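Omission of a single protein chain aside, the complex is shown with its protein chains in their original locations.
Letters A and B mark the chains as written, and numbering starts fresh at 1 in each.
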Amino acid sequence: MEKPARKLASNKKQQQVREWIIERLLFSSAIVSVFTTLAILGILLFEAVDFFKQVSILEFFTETRWTPLFEPQYFGVLPLVWGTVMVTIISLAVAVPFGLGSAIFLSEYAPERLRKTVKPVLEILAGVPTVVYGYFALTFVTPWLQNFFPQLIVFNALSAGLVMGVMIIPMVSSLSEDAMLAVPQSFREGAYALGARKHEVALRIVVPSAFSGIVASFILAISRAVGETMIVSMAAGSTPNLTLNPLESIQTMTGYIAQISLGEAAAGSLEYRTIFSVGLTLFLMVLMINLIGQWLAKRYWKRY
Amino acid sequence: MVSDVKIDVRGLNVWFGSNHVLKNIKIGFKPNAVTAVMGPSGCGKTTLIRAINRLNELIVGSRTTGEIFIDEENIYSKETSVFELRRRVGMVFQKPNPFPKSIYDNVAFGPRIHGVSDDEELQSTVERGLREAALWGEVHDRLQDSALDLSGGQQQRLVIARALAVNPEILLMDEPCSALDPMATAKIEALMRKLAEKYTVIIVTHNMQQAARVSDYTMFMYLGEVVEYGITKSVFENPQSELTEKYITGEFG
Partner (left out) sequence: MVSQRLGGKNGVFRQVKGSIVYVLCLAAVLVSLFSLAVILFDAIQDGIPWLNLQFITSFPSRFPAQAGILAALWGSIWVVGLTALFSFPLGVGAAIYLEEYAPQNWLTSFIRLNIANLAGVPSIVYGILGLGLFVQALALGRSILAGALVMTLLILPVIIIASQEAVRSVPKAYREGAYALGATKWQVTQGVVLPQAFPGMLTGTILALSRAIGEAAPMIAIAALVFVRFVPTGPLDRFTVMPIQIYNWVNLPQAEFRGLAAAGILVLLVVLIGMNSIAILIRNRYQKRAR
């Protein structure tokens, strides 16, 4: 008997080739991200290595003066790091209470319709360009604060920190709210059934259950604050200053990088290379914050 | 040797991860007939029919050994084009899943991807599919409407039309009526009997009355194995296996 024709056999080699090409193209789009990370690390390390040939790592991390543009030149990055930290702390002092308070209100107290209206409006705060915040800090907040602190200089850490705090409120509030909304209603009902009041349910049941998400929101807010450039450039000042006084002028890592980029430092010079050593420090700091955040999130994550 | 078996399953084993779902299945499905596959939840009915159009391969962690011969070609051999296989073996799902497109574009999707681009040919193919699925009369004047506007029963017939449009030989139906009301169910049951004149129909069903009404042969499965197979009337009136009898009398479902 004749063998039946191979009806199911593939004669569409062409189609196979086309599929393969398409997959390779899509893959190369995805690999751009890896390329970006490698490029960032590469550029930062490449120039920073040259920098550290001339400035010892010890000096970089322990010297308390940063004056690369003046004589005598000191290359201690601590003032810049501290400037960043101080502004971040101030911004968290604003964002955490207002963000968390808003989140609790929207998820536990507000009726559904109100929540649906208010949440996107709060999100607008995150969408306002940072130059607008910088403008606001410099032209409104600082003069206003000078009513209370006459010794406040035009450029200071406090104004920048407060305004940055307002900017990152939605980060804390939205993510915390999402985390709280994800807590099953059955938990709340169990607490109510025991005679708990609304604020007790919110603070003793919901917030602890949503802790992992709330912490994640804090971490996101911190890393955003650390990396922010415009507000601090416009309002915090350009004087690296290791001080505990927020009313003074300081400079953050980001502010410094912006200043040098706008300036006249010659490519290849030591001053130019400070962009990359400070940039590397900034990058590593943000990376560390994100890793801590992931570790914390895993540790406190509750499965429902 | 002339075979009167359209689909010959030989020693089929399927694992999902470490879960051995189908155990050494050996069965032959007759052509131009309706075969019902029955059994309690989790017995592997859906996995078995999805093995016939190799749709199990979409699931990550699935592993299949054994062979299935359609007209004496092993569909699991390396030379087989799985896309051509799926053209020849159509499938209707438990919940109707028309694409979010127009009625016309739903039925035309299959022919288009298999290379039909001539407008006239497409139109006649779409009409033929819809007629065969007993839906043409209800939709012929609104082919551009969204398929999602149709009722559940109409959507399921649309899915059947979609499968028929690519000229299959076999139709796999996974509990096609379980999401439908009794009237829609009756229409589809009538359609199944008609389709069996031209195609080989395999239906998975939980509903024994439906199997009795519609199918020529019935296969009963339990925990991944074939327990019984035969002409529907005999299986129901004179089950050979105790398990089959228990299922029929409703001791477990």
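We adopt the following convention: a contact is a pair of C-beta atoms (placed from the backbone, for glycine too) under 8 Å apart; a residue touches a chain by one contact, two chains touch by 3 or more.
Quick caveat: nothing in here was measured; it's all calculated off a predicted structure.
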Visible partners of the omitted chain are A, B
Among the options A:Val55, A:Ile90 or A:Ile104, the absent chain makes contact with A:Ile104
Where B:Asn19, B:Thr65 or B:Asn97 are the choices, the one touching the absent chain is B:Asn97
One chain is left out of this view; which of A:Leu44, A:Ala160 or A:Ala210 touches it in the full complex?
A:Leu44
Write down which of A:Leu80, A:Leu158 or A:Ala202 is the residue touching the left-out chain.
A:Ala202
Tell me which of A:Thr142, A:Ser209 or A:Ser223 is the one touching the absent chain.
A:Ser223
Residues of chain A touching the missing chain are 15, 18-19, 22-23, 25-34, 36-37, 39-40, 43-44, 46-47, 97-102, 104-106, 109, 118, 121-122, 124-125, 127-136, 138-140, 166, 169, 173, 195, 197-200, 202-203, 220, 223, 226-230, 233-234, 254, 257-258, 261-262, 267, 275-276, 279, 282-283, 286-287, 290
I need the residue numbers on chain B that touch the omitted chain, in ascending order.
53, 55, 58, 60, 83-87, 90-91, 93, 95, 97-101, 109-110, 112-114, 148, 159, 162-163, 166
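Throughout what follows, only the chains that are shown with their structure count from here on.
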If you average the CA atoms of chain A and of chain B, how far apart do the two points sit, in angstrom?
53
